[in-house]
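With one protein chain removed, the remaining protein chains of the complex are shown where they sit.
As written, the chains take the letters A, B and C, and residue 1 is the first residue of each chain.
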Amino acid sequence: MPIRVTVWGENVHEHKNETVRAIYPKGMHTCIADALNQDQEITAVTATLDQPDHGLTDAVLATTDVLSWWGHMAHDKVDDKIVSRVHKRVLEGMGLIVLHSGHYAKIFKRLMGTTCSLSWREAGEKERLWVCNPGHPIAQGIDKYFELPNEEMYGEPFGIPSPDEQVFISWFEGGEVFRSGCCYFRGNGRIFYFRPGHETYPTYHHPQVQLVMRNAVKWAKCQGGIWKDGCPNVPVDKAPEKITTKGPTMHKPGEAGYR
Amino acid sequence: MPIRVTVWGENVHEHKNETVRAIYPKGMHTCIADALNQDQEITAVTATLDQPDHGLTDAVLATTDVLSWWGHMAHDKVDDKIVSRVHKRVLEGMGLIVLHSGHYAKIFKRLMGTTCSLSWREAGEKERLWVCNPGHPIAQGIDKYFELPNEEMYGEPFGIPSPDEQVFISWFEGGEVFRSGCCYFRGNGRIFYFRPGHETYPTYHHPQVQLVMRNAVKWAKCQGGIWKDGCPNVPVDKAPEKITTKGPTMHKPGEAGYR
Amino acid sequence: MPIRVTVWGENVHEHKNETVRAIYPKGMHTCIADALNQDQEITAVTATLDQPDHGLTDAVLATTDVLSWWGHMAHDKVDDKIVSRVHKRVLEGMGLIVLHSGHYAKIFKRLMGTTCSLSWREAGEKERLWVCNPGHPIAQGIDKYFELPNEEMYGEPFGIPSPDEQVFISWFEGGEVFRSGCCYFRGNGRIFYFRPGHETYPTYHHPQVQLVMRNAVKWAKCQGGIWKDGCPNVPVDKAPEKITTKGPTMHKPGEAGYR
Partner (left out) sequence: MPIRVTVWGENVHEHKNETVRAIYPKGMHTCIADALNQDQEITAVTATLDQPDHGLTDAVLATTDVLSWWGHMAHDKVDDKIVSRVHKRVLEGMGLIVLHSGHYAKIFKRLMGTTCSLSWREAGEKERLWVCNPGHPIAQGIDKYFELPNEEMYGEPFGIPSPDEQVFISWFEGGEVFRSGCCYFRGNGRIFYFRPGHETYPTYHHPQVQLVMRNAVKWAKCQGGIWKDGCPNVPVDKAPEKITTKGPTMHKPGEAGYR
């Protein structure tokens, strides 16, 4: 069965800005989904902010193996209820790919727990992404590095937890560096942050960006089972070792804990 | 100058439950603060849920080196605005010690990004905390292990990111295990989760629990400077290398980025 | 193509000790290989200390996807040259599963860089292995925990780097705990340490130990490509950005670096 990807796009700039519309006439999300669908092991569909539940209903998430996320100017328009729903699914085992300005998306900040801040500059400068582990699944088919002729600059310090695996680090023409490909294991979910993708440049048309995205989908897909969380109470008579209750308790037997 | 600690306590059980009141007549927070103040290098004060801003005003946090947090039945009563304020300070460099049922405190969940779930049982069983690094600052003065005669059981799976340093793992009489002393580096803050402390047992009167708390304060205190976050724009003419703008941009020079 | 596993066994106790011989008449390595070969996705062969090159020639390693390692009393009989050969292959991308007393194998110590020390007791006591992430590939098919009626005890502190992923933690009847299932990413290799397997008990006949081994093989297998290391010199005229040499140099152009 192919890997089922939902490509989420904010889809706002494409309607407000002539430059962005010209590059992505069908929206950035459609461009990304098309790139993923070039791989027969992947079936990608799209979802956008303006849809009911932002296109991310329980039914959609239940049949999504990997979610990709691009947002920028409307992060605060994303409903916290939907963020919680996505968050729960990621921790259960759904893969997540967060793109570019998604560093400030609610879902990314919630998963990282940090500022996710960085320094930035819009000058259309050259970015060169270096591979930190040539054997990593996400770097397959990429040489020592690849270049994007025009990109926004993101620079260190990047306010993230130490990545569990570092796949790319970027060099910028203007003199900065950035951890631009970062893998995280959180709960039972795999998260990949991938830096490139400023809306005023044709980054998602770039063949190596598309290749990295396809690789990332395969990496992020759950490799085991689902972790259904419940904070279960273990009754005294179900303890693995035989014990009897000593001293006072707060909860009555069978009562749920506080949340 | 001594390390300035604010001991935050929910302070609800102490008023609602006779058992808890009997053990902690002045509140758990006061017991903890008294234990910390036994060390001349530490000056501890308290703050509670019922105070304005839960006792955690900007002024209080600005003069707090390390915050300790105990909450249980009123996690949802903690104002999100105050959580954001504490979160910001931790990432800037304030130390944080999260105790026991604080695994479900808003501030801990926000910093970890995971479910922070676990299994649990209230049977007053024996807990034995094993030291995983005998040289660790937080384990100084503790032998190979220490025991608590009566505690609530918390069991794996514990829904946390892999700890940056593991200080304690617990053995329970009823047959479970738990990562009960976990260190994290997040932003510029140091976070220590310490498992023991169920309100119906006199855990915070225990000398070795008190010793671990004093050690943890010294470990959690900021060792360097403050990281003031701002997501700064770097103007093109301030780039370290001389560049000129190429292609279209989204922002006008000097404009702030989207959040 | 099935995953090609080489099961390495020291194969000494089986010849010196009547108890061990009775449990593993064909050797522990054969028992493990048989268990792996129950899965059609795996093809396991064996190699032992007494063979030329300990059975680990370049040709064998070149066609091994995952190597499993059990050793105990003859760690120091393993040729350093073979250890280096295995080490190189792991960093290139061969998976490695290290079993029980292999915590002191040369290859494990070389990969971890730490003491790999622990406390221990031979009393045939009960061990209960708790799952720390129910969704992890290595824990599939295992309930919340599984038990071994008789095992050697290994206790904390375990002298290892913080695991990249914690899969199991053990509870022992005698009162200790131990990080008994630990995942590491090193170079391009995946390493899984799995605690059970004392030679005087029939641990490798246990169905859940066998299941974990099969799961671990699938997890440890290289998911991407090979990382061939060379510490390459980048000649000045091959720099991605045009530069000219400034100041004095130590090496002549084209010269290899010092090792």
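Operating definition for what follows: a contact is a pair of C-beta atoms (placed from the backbone, for glycine too) under 8 Å apart; a residue touches a chain by one contact, two chains touch by 3 or more.
Just so we're clear, the structure is a prediction, and the values are computed from it rather than from any experiment.
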Consider the whole complex, including the chain that is not shown, and state which of B:Thr46, B:Ser68 or B:Asn188 touches that chain. B:Asn188
Among A:Arg128, A:His198 or A:Lys218, the residue in touch with the chain that has been omitted: A:Arg128
Which parts of chain A are in contact with the chain that was left out? 119, 128, 130-134, 144, 155-158, 162-166, 169-172, 175-177, 179
If the missing chain were put back, which residues of chain C would it touch? 13, 17, 19, 72-76, 91, 101, 104, 110-115, 117-125, 150, 153, 155, 157, 159, 161-162, 164, 173-176, 185-187, 198-201, 227, 229-236, 239-241, 243-251, 257-259
Chain B, residues in touch with the chain not shown (by the definition above): 92-93, 128, 133-140, 145, 147, 164-165, 171, 185, 187-188, 219, 222-228, 240
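Here is the rule we use: only the chains that are shown with their structure count from here on.
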Going by the average position of its CA atoms, which chain sits the greatest distance from chain B? C
Same or different: at the chain B/chain C interface, is the fraction of residue numbers used by both copies above or below half? same
Would you kindly tell me how far, in whole Å, the mean C-alpha position of chain C lies from that of chain A? 31
Suppose each chain is reduced to the average of its Cα coordinates; what separation in Å results between chain A and chain B? 27
Centre distance in Å when chain B and chain C are each reduced to the mean of their C-alpha atoms: 35
Provide the list of chain B residues touching at least two other chains, using ranges where the numbers run on. 119, 155, 157, 162, 164, 175-176
